[in-house]
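For reference, the structure I am asking about is given below.
Heads up, one of the protein chains got dropped from this complex, but the rest are sitting where they should.
Let's look at subunit A:
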């Protein structure tokens, strides 16, 4: 018979040790560093958002802001809206997407499905890499030299779209390429084994499998090019009027409106600039949300 004290006494020294002080210190240090850099990275973003919303949000609450242009208003008159610039931004972004997305997806399909490691594919990859490093001002000046100086086209929204195409193609090629690569080869083989030709396998099996990711990539790329400023500064004139014609005349866009109205150094100009900033952020957010919504609808389901 044993007493309670006997049972409570350990029979042998414990096999496991406590975490020692040095490890505990390193763990705490790493946690603080990781957390700290997270806050550091987030702070400017939050600061920027708060500033933009604080200075601009009051102006976009007005229904006129979304429905009217600045036509006929002097730089001292409050009122009007940025409808003309919203239209310009959307139109230029959309035309750019319509041209760039099919080209980029076809390039990615070539690289992944046909080119593999051929010399041409390597050259294409290299070119796309270089293109993705081209600054937007260089793309704008190239289009200026090509379309306006050489081909004699007028400055127009369409020229802006062409410059944006140069900026958008590498982004979409890259994302699409990565997404097509992760489609398992087993699916391609399964389709081949059913007697499905290669092109049909790509169109009906491979691209649909990667579609959800491709849509996300495209919507992010559109959102990015809509904020580009250099092409609109170089390739199209600013106007306070609404212009639906991408091939002729000046056309406002939100970045262009901001850089132009920035020169109006009074409260009216300030209101227009900050209001346009909020509007641009809102539009880009809507695009991203739309993209993730569509990609969720097209994503692969197992249940």
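Observations on the model:
Following the convention adopted for this analysis, a residue touches a chain if its C-beta (ideal position, glycine included) is under 8 Å from a C-beta of that chain, and two chains touch if they have at least 3 such contacts; residues count from 1.
The working rule: contacts and distances are computed from a predicted model.
Choosing from "Electron transfer flavoprotein subunit alpha", "NAD-dependent epimerase/dehydratase family protein", "Phosphate transport system ATP-binding protein" or "ABC transmembrane type-2 domain-containing protein", the protein name stored in UniProt for the chain missing from the display reads "Phosphate transport system ATP-binding protein".
From the options A:62, A:125 or A:209, the residue with contact to the chain not on display is A:209.
Shown as candidates are A:21, A:34, A:63 or A:194; the residue that touches the absent chain is A:194. Where subunit A meets the omitted chain, the residues involved are 116, 184, 186-197, 200, 204-205, 208-209, 211, 300-303.
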